[in-house]
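Excluded from the complex is one protein chain; the other protein chains are retained at their positions.
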Amino acid sequence: MKSKKILISVLVFVSLLLLSGVVNGQKERVVSLPYWDTPGLIPYYWQAQHILAQGTIFEGLFGYAPDPKNIGGVKVVPVIAESFKVSKDYKVWTFKLRKDKKWSNGDPITAKDFEWTFKFYASPKIPDFPAWAGPHQFIENFWAVKSGALDPDKLGVKALDDYTLEIRLSQPRYDLKEQLCVAQGVPLHRKSVEADPDNWWRPGKIVCNGPYIPISWTPGKDMTLVKNPRYVGERGNVDKIILKFGGLGLQQYQAGELDAAMIGNVAEYRYVMADPKLSKEFHEDIMDCFWNGYQISRGFDPVMDNKKLRQALAMAIDREKLCKEVLGGRALPLAAYWPKGTVIGDKMKEIPFDVKKAQQLLAEAGYPGGKGLKTLVFYITGGGDPVVEFIVDQWKKNLGVNVIIENIESGLYWNSYVWASFTPEAKAGFTVIGAPMNNLEIGAIFKNSDHTLWFFDYPASIRKKYYDFMQELDAWLRKEGGLTEADWKPLFEKKNSLMEGFKKILAYLDQRGWKEWKADISRPPLWYEQFDELYEKWKAAKTDADKTNYWRLAGRVITDQEMFQVTFNGRNEPSKVAYAWRYKAVNRPFSEALKIAHYVLQPLQDQYWMVPVYLAKAQWVQNPKLEGLMLYKFSWGPGFFNFKYLNLKD
Amino acid sequence: MGLIKYIIRRLFTIFLSIVIVIIITYILMWFAPGEFFNIAQFQASAGKVSTLTPEQLQVLIKGFEEKYGLNVPLWKQVWNYLKDAFRFKFGPSFSNPNEPIEVQIARRFPVTFTLAILSMTLAVLLGIPLGIIAALKRNTWVDYVTMFFSMIGSIIPAYLIGVIMVLILSVWLRWLPTSGWESPKQMIMPVIAVGLGPLAVIARFMRSSLLDILNQDYIRTAYAKGGTDRAIIMRHALRNSLIPIVTIIGPQLAFLFTGTVFIENLFRVPGLGQLFVNAASQRDYPLLVTSTFILSLSVMLMNLLVDIVYAFLDPRIKYE
Partner (left out) sequence: MEVAISQKVKRVSYWSAAWRRFNRNKMAVAGLIYITIIIIVSIFTPWIAPYPYDEPHYAHTFEKPSAKFWWGTDDLGRDMFSRNLYAMRNALLVGFGSQIVVLIIGVIIGSIAGFRGGFIDTLLMRITDIMYAFPTFLFNVILVTVMGRGLFTILVAVGLTGWAGMARLVRGMVMYLKHADFVEAARALGAKESYIIRKYILPNMLGPIIVSLAFGIPNGIWIEAGLALIGMGVRPPMPSWGNMIGAGIGYIMGFPHMVIFPVLTFALTLLAFTYVGDGLRDALNPRSEV
């Protein structure tokens, strides 16, 4: 009896030890982090989950690894891809895949997965696929497939064998591997998606290929990820990651509910730095993929066409004072699109803070001491903008220029005032702009300062014409008619006169030596070839609806070409130079593009349509035992992502 | 039989009201500034200029319009919406393409419903006894204090109560967490914040209802006679004074659901109120119309339920 009792108590004791993990040794490693509110897990939508798809839940041919010296703090490394080849014209990319990568259910990942997924993305079955956010828009026949004109099989993606993938592009892209890092570059598990198109992505059902799998998700609250047992590849030692939504921060960090938290404002910053414990856990980094500042409003008032006026305004802002006092040290002054210490920034000249010079320029512009200049409007949104108030104050103090602040409601502000092509109702003035890179692609290194090229650097009259053309393009979609030859007559007349103009432009581009630009606008199918083809289709059309449709499309082709010619000829000279350089830059591999980007950015900056003012810092506190935490510095940031490198020290 | 007919008539009125409300809401949306469907909104750009040509953008827009049923005239859109609305199919939402609206609502409805029921229960379970005590001890300090606090409770809006509670109980005393909806600890403040208003109103009404009855002559004389009849009379008075309470619960419900909109935002409760506010600020019109529909329907149906309960309780009520 006694021995039985001893045996039982030993068993109980050991089970207790095992349960408490002491004997077992391994306590589960759990990390809790704040994350953007995630409304679903479909990877390709432009929502918070697309960041999870970039290497945490899913992974693609390429991905990001930490590299503090690089743009965005990341470098591009092959993940599923083992090697790649690219044709001389950079239009055909061939990838060799690793043979050891697996789905979370054990299926091997093959090139066929990629082929099927990309064709799925291109098909009309996903009408709201955000094509602008990734590489698919450049794949051969993507648009024809998307509009239903071609079968998805005609998409330029093919699995040459199980582990070789060929992607054919409709135009040369030098940064395809960078582009493939985004969420749209990841494959989906065909069987799961086809079996349950609406709910394949739900935790518990989802089949994914990343280092972590979601096992539970409460919208508005949190999501739990656990280690994918079938994952092959580099990964940290964290067993479970809990992502908490709802904008949680410092409070929860102090309560022990989070292992890291972003510092959201000056009050919290001061609080942290004054706290003996928190100040030791403080980290900061610069958001180098953004520039923050203002742009001229996108209306048609010719007042702002005066370059000296714009320059004076840009030079009259004390950026140092702004960052120290208004932003409480949470930003650095920025007087060029890229900061010093970066490849591009080191080659750029900054906008100086020089009140005397600014006053002189203002006088030369015709408004000495600010007299004679009408009151300008600075559009803002939200709860008030201290940066804007400071800038407006500076202009008043240093230049005598009067600016009033007008508050526009949020949705309207971003869509119609800041990022719209034009805002006809905007008065002469400014809006804020926080110009980010969405991801690593060559076009993004211009950080949206190329809006100056697209929309700003023309005389106001040309900008107005541009806007009118855009309206006309839109109107063509609904025009009635096109059933008779007579309807085509005016189009043909236009076409002939436009042919002359087009030839002149080609000759001009030749003369200036801008061959990349010329190559882009003479890429087949040329506009007049498209026009002729539409005419033939119209002649052969059987129904009235088809006839009208072809006629409308032809009208759009003509209007589009007219718009191009008017804007090309109306462009200011610095803008032409910058544009030509931009063509050069996007036709080079990424590292080469970085070297010549300043030839594009400097002329743009020197036109002062879009002016950089400050560079935001990301500040956060972090559990000292946590390593490998990566900061997301692109457009959604600051935040944390790419959790495969997380490591918890004991 | 009168009751059944009454219910049917009420349901019909509810149906009609909701339809009118939806039509009006839809029409209002249509005229809101910023376009009903904004192309730039579709791009949901965080700063990307379109690398798409107008042609390409057109392809995407057409697909989008088809998906959201926007390629038909307004009256047809409203008709399509209504057709499916009463089957609880609301279509896709602008701001969240992962799930159709009905799934989002189905998930959040229980949360709001729980909050509402818990708050109402609190209001009834505490309000009635408080009112009774105040009535029985009328014009004593108990009465004054109770009535004073219920005055405050009925005037101060729910969110203000919520903020005050957070200030005192979370920031100063650190007794309760500031947000969430998981543990009972997290639920305390939201429920109190939503329920305090109705609690106050119920308490005051209970008090005056009971006093009304107690003051009636037959009660007073019977009471004055004394003896064991007193207890019976008291029970009788109480029961009769409870019945009218049911009438005020109805209006309190509408108030209560409004309160949840704020409280859910304040305490990060993942319910319908949070959805509504998000929809309004993001101009997600389908979601906005639908959450209005669901909230109004809930209030009206619960009102109907209350009226039916009242009919059972009060034999004097006849429904014609």
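Going in written order, the chains are labelled A and B, and every chain counts its residues from 1.
Assume contacts are C-beta pairs under 8 Å (C-beta built on N, C-alpha and C of every residue); 3 or more make two chains touch, one makes a residue touch a chain.
All figures in this text were calculated on a predicted structure; none of them were measured in a lab.
Considering the intact complex, the chain excluded from display touches A, B. For the options B:136, B:163 or B:176, the residue in contact with the chain missing from this view is B:163. Here the missing chain is touched by one residue of A:92, A:144 or A:266, and it is A:266.
For chain B, the residues in touch with the chain missing from this view are 13, 17, 20-21, 25, 28-29, 31-33, 151-152, 155-157, 159-160, 163-164, 166-167, 171, 208, 211-212, 215, 254, 257-258, 261-262, 265-266, 276-277, 280-281, 283, 288, 291-292, 295-296, 299-300, 303. Touch with the hidden chain on the side of chain A covers residues 250-251, 264-268, 270-271, 325-326, 328, 382-384, 386, 389-390, 405, 407, 409.
To be clear about the criterion, only the chains that are shown with their structure count from here on.
On chain A, the positions that touch chain B within their shared complex are 39-42, 45-47, 49, 124, 127-133, 137, 143, 146-147, 201, 218-221, 246, 251, 255, 410-412, 414-416, 419-420, 434-438, 443, 448, 450-451, 454, 470, 473, 477, 556, 560, 635-636. Those residues of chain B lying in contact with chain A across their complex are 33-34, 38, 40-56, 58-60, 62-64, 66-67, 95-99, 104, 107-108, 177-182, 268, 270, 274, 281-283.
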